[in-house]
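All protein chains but one are shown at their positions in the complex.
Order of writing sets the chain letters: A, B and C. Residues in each chain are counted from 1.
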Amino acid sequence: MHLHLTAEDAAFQQQMREFFTTQVPQDLRQRWAAGGEPSADDMRQAQRILNEAGLAVPHWPVEWGGKEWSQLQRHIYLQEMQDASVPPPLAFNANMVGPVIAAFGSQELKERFLPPTANLDIWWCQGFSEPNAGSDLASLRTSAVLEGDEWVVNGQKTWTTLGQHADWIFALVRTEPDAPKKQMGISFLLIDMKSPGVTVRPIQLIDGGHEVNEVFFENVRVPADQLVGERGQGWTYAKFLLGNERVGVAPVGSIKRRLADAKSYAAATRDGNGSLLDQPLVAARIAELESQVAALELTVLRVAGNSKEGKPDPVSSILKLRGSQLQQDVLELIADIAGPASLEWKRGDDSETEAWAALATPTYLNFRKASIYGGSNEVQRSVIASAILGLKG
Amino acid sequence: MHLHLTAEDAAFQQQMREFFTTQVPQDLRQRWAAGGEPSADDMRQAQRILNEAGLAVPHWPVEWGGKEWSQLQRHIYLQEMQDASVPPPLAFNANMVGPVIAAFGSQELKERFLPPTANLDIWWCQGFSEPNAGSDLASLRTSAVLEGDEWVVNGQKTWTTLGQHADWIFALVRTEPDAPKKQMGISFLLIDMKSPGVTVRPIQLIDGGHEVNEVFFENVRVPADQLVGERGQGWTYAKFLLGNERVGVAPVGSIKRRLADAKSYAAATRDGNGSLLDQPLVAARIAELESQVAALELTVLRVAGNSKEGKPDPVSSILKLRGSQLQQDVLELIADIAGPASLEWKRGDDSETEAWAALATPTYLNFRKASIYGGSNEVQRSVIASAILGLKG
Amino acid sequence: MDFTFDDEQKALRDAVRDLAGRHTPASSGGDVPVGPGKHDAAAWSAIADMGLLGLAFGEDVGGAGASAVELSLAATELGRGRLVTAYADAMVAAELINRAGTAEQKAAFLPDLLDGSSLIVPALAEPGRAWSLAAYDVTAEGEGDSVVLTGTKEPVPYADVATHLVVTARAGDRTGVYLVADPQVSGARVHFDATPAIQLGSLDDAPAAIEAAVNLGILAVVSEALGAMDAALPMTVEYLKTRKQFGVPLAAFQTLTQRAADMYVSLELARSTVLFTAMALADDPLDSAAASRAKVQVGQSGRHIGQEAIQLHGGIGMTAEYAVGHYTARLTAIEHTFGDTRWHLARLSASLRDYEQVEVLRPA
Partner (left out) sequence: MDFTFDDEQKALRDAVRDLAGRHTPASSGGDVPVGPGKHDAAAWSAIADMGLLGLAFGEDVGGAGASAVELSLAATELGRGRLVTAYADAMVAAELINRAGTAEQKAAFLPDLLDGSSLIVPALAEPGRAWSLAAYDVTAEGEGDSVVLTGTKEPVPYADVATHLVVTARAGDRTGVYLVADPQVSGARVHFDATPAIQLGSLDDAPAAIEAAVNLGILAVVSEALGAMDAALPMTVEYLKTRKQFGVPLAAFQTLTQRAADMYVSLELARSTVLFTAMALADDPLDSAAASRAKVQVGQSGRHIGQEAIQLHGGIGMTAEYAVGHYTARLTAIEHTFGDTRWHLARLSASLRDYEQVEVLRPA
């Protein structure tokens, strides 16, 4: 039991803070902090700055750009990045396909894909979910049939986040339709989005944004050497990937950033002769959220050390569950602080409404996804009940 | 759509208010208002005063003392009774066994039992639940075997509320052990608690109170004519009874009484140079509860007219569910207002702690039962999901 | 005390439901509008033609001589149909004129407003300020016919299509009510720069007029919210029945059906409250406690039902192709209209000492 950061970790924290606040351009960070639809250019630029400094993929194997950081350092890195409003490395690259290729891909695939993946020269998207295979991923139907040295892919993926910017997609496809269990017979395939037969259709969300898509495959021909690892082992790789996805799954740094913003918004919103921060119910709600977010951060720090590579501690379900709740609570608070100003989503040129207030409701609505995507909160509760408490449910 | 009470209903309200506040002794009502363990003598006295005025069993058939009141009048009667802190007629008598005997009993049983039941000359208790048959009542095992013109009863009942005061028990017993379905083969039997072989053992609750009991039957001999209605139809009568139990199931009047008390307690609890009611978080919590209780009362008034005799509208599940939640919320508020004073459950002779403050925590704990007994909130949700929304669950 | 609709009210409800059904915005196929929409002029004409604007106003000022109950009933159906119009706003403006205005001013503006010839909306919010019934930053100078206003109101929903605005403005240390024709509008922002305005009635009458008008606006939006919730729940239930996961319908998952049951409870509590509030405001337009309690109950029910409707739908609920998200967006906007739950709790807190219990059973 030690309260303080070691001198080494404190220095690391300073180093990260300085890097993020001085090496990533302020205007880029301000755009990111403002929220709204993310700019692909800003994300590329940020990731390349990070990658150049060796900070884009610190959890990868060292030979491919990784650092051998402690879990605490990893937390500090994420926390400082989020606090400085630096766009994080694209999760599909850094946390999903990269680690899978590094762990299961051939040397050839590694050399071909890992460097551009780390540098966001390839923008990846994820082809897992299908219209009838969401939480129940094993029911997927997209098929790949081997013809000569090419896979011919047919089917449809959905909820493909930022697919409109993607160069490549990593997809789960059914290669063995007759496998005895539906989890078997699935393979992990890398597909160039420019291949003939690939169509992307945007899905419009309730906040007006276009961040997810449907991806259609019609007789798309994929070179056989773009199958990662072993044929039929895609389910194993997907579980590995989803395990990685949960690392750093509670965006504590950005929740804290938003909560600090909320406090400043309340202080800046005039109410009679004072401000909204003088309203006891507003202040108490902020104090309560600060306490709850601190408890979450402390839990992240406490259990981070428990995670085993590739096999996440089920305790990470706490972080996903609670993280999404608090993220949503903070955004709800911001919308309430905006109050009447939240009714205007798009400001005119000479509007006097603050940008944050106009974005408050679409952002609040957008993040209702946080408790649905990446394993819904119901799924997280089931994981806790069964894997931790031993309740079948 | 009419806001106001008709002149007739307004007069009825006045009449009830005057009766309850002038005809039931004030000291008795004060003892009831103070809470804590109910006094059997006070309950008997109150019910006899009501019965003498024809107000103990207004929902019974007219020939047995009923009134043909509208649902609104029934609500006003309950509301005024609770507001005046008059102990309500014993539910086991007035709402349970009485209506069952009136509906299904022989003329002989009616004449023998209904008048003393209305007057609380017989104190009834309920023998339904068993250690392994709570929500799943049909699993009950207490048996009754016919020997000559007597039933011989063996088994155990539990959660027998106020059984320590009871003269008689109405029990569900299994008379047809070989019935094809476990709901069949159950009969509804009236048993004198003074019969040889009946033992009552108190169950101590976490608030220190003795309000429920276990009742054991060992070769208890019961005259055959004390079986109500038809042999083997006990399940039907029990459902009828439980349906009646839900009428007036949300004790809105007493929730409102308690909430008004909470407000006065907060105003009387000094805090610095003011009172707890000056604390914005306390005031807002009271205002919120007042809004929520008003919504419940309005819902009671709106759906009361929907209930059909003997077949409760599933909407009554809303009232039970929400009523128990708000009852618990108000008692939690009172315990919080008591604050440090709530730490002392039993006051010494020269204590300066108010009686309500000392009772606040045991009462709060005692009423955790409200969401468990009489159909738990989980059961109520299932009723709503299946019977109203058409979801199987 | 009676919550049942009479035949006339049922006929009105059915007619408005038909009207609203005909004008319900599409939510499938390509880009559908999301967020605060443009005023639907066609729907507005239909609303005006059916006489829905005049429901709560007397025949002497061009109204239909019905009551707030009928207004609530109509607004519920407009909410169910997801119509995007200035209905609640126009009701606030009308009540402001009705309560603050002189007889001449009423005669000059109300009939046109109530028959749809003009579209008048209130300008209440000031940028950078929390919700308030008082005006602070827009100031009025002069009196009677020579008043000028200075300052900014924003956002003013439907300002872009309004023919006139009713504006609250600071006059010394008080708040008055003013009418501005042909306002200078840019998006939802209205700027006044010594802009000529007509003062409606006297400063003495203004606070009560504002309170009554906002109460009526609250009734309109909580009724609209009731319609939205009343539509969102069955959609969610239907989805649970039909959508399969892991080979079984979602309705097989007890955790979801129990939550649907809780949504039903929230809905019915809101329904009782809205119906009562309509009756209470028909009886006393200044029953602000009833209006605040309605805003609190509907705020809590609306947030609960809106959030759970999306969650129980899963990813699909996030898309603009499913109406459930539109309902949730609208419920969120309603929470932030005319004071949020917190504001109303604070208002109620201030008068807790004035009564022992909330009485809903009231002798005539």
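Basically, contacts are C-beta pairs under 8 Å (C-beta built on N, C-alpha and C of every residue); 3 or more make two chains touch, one makes a residue touch a chain.
From a predicted model like this one, the values you see are computed outputs, not experimental measurements.
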Visible chains that the absent chain touches, using the contact criterion stated earlier: A, B, C
Omitted-chain contact residue, chosen from A:28, A:249 or A:293: A:293
Which residue of A:110, A:256 or A:369 touches the chain not shown here: A:256
Touching residue (missing chain; options B:144, B:335 or B:384): B:335
Those residues of chain C which, in the complete complex, touch the missing chain: 253-255, 258
Positions on chain B where the hidden chain makes contact: 129, 132, 134-136, 139, 159, 203-208, 268-272, 276, 279, 281-282, 332, 335-336, 338-354, 361-362, 364-365, 368-369, 371-373, 376-378, 381
Absent chain, residues of chain A that touch it: 1-7, 9-10, 13, 72, 76, 79, 83, 256-257, 259-260, 263-264, 267, 277, 280, 283-284, 286-288, 290-299, 301-303, 305, 315, 318, 321-322, 378, 380-382, 384-386, 388-393
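Quick note on the criterion: only the chains that are shown with their structure count from here on.
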Rounded Å distance between chain A and chain B, as computed from the means of their C-alpha atoms: 52
Multi-chain contact residues (two or more partners), chain C: 342, 345-346
Of all residues in chain A, the ones touching two or more other chains: 281
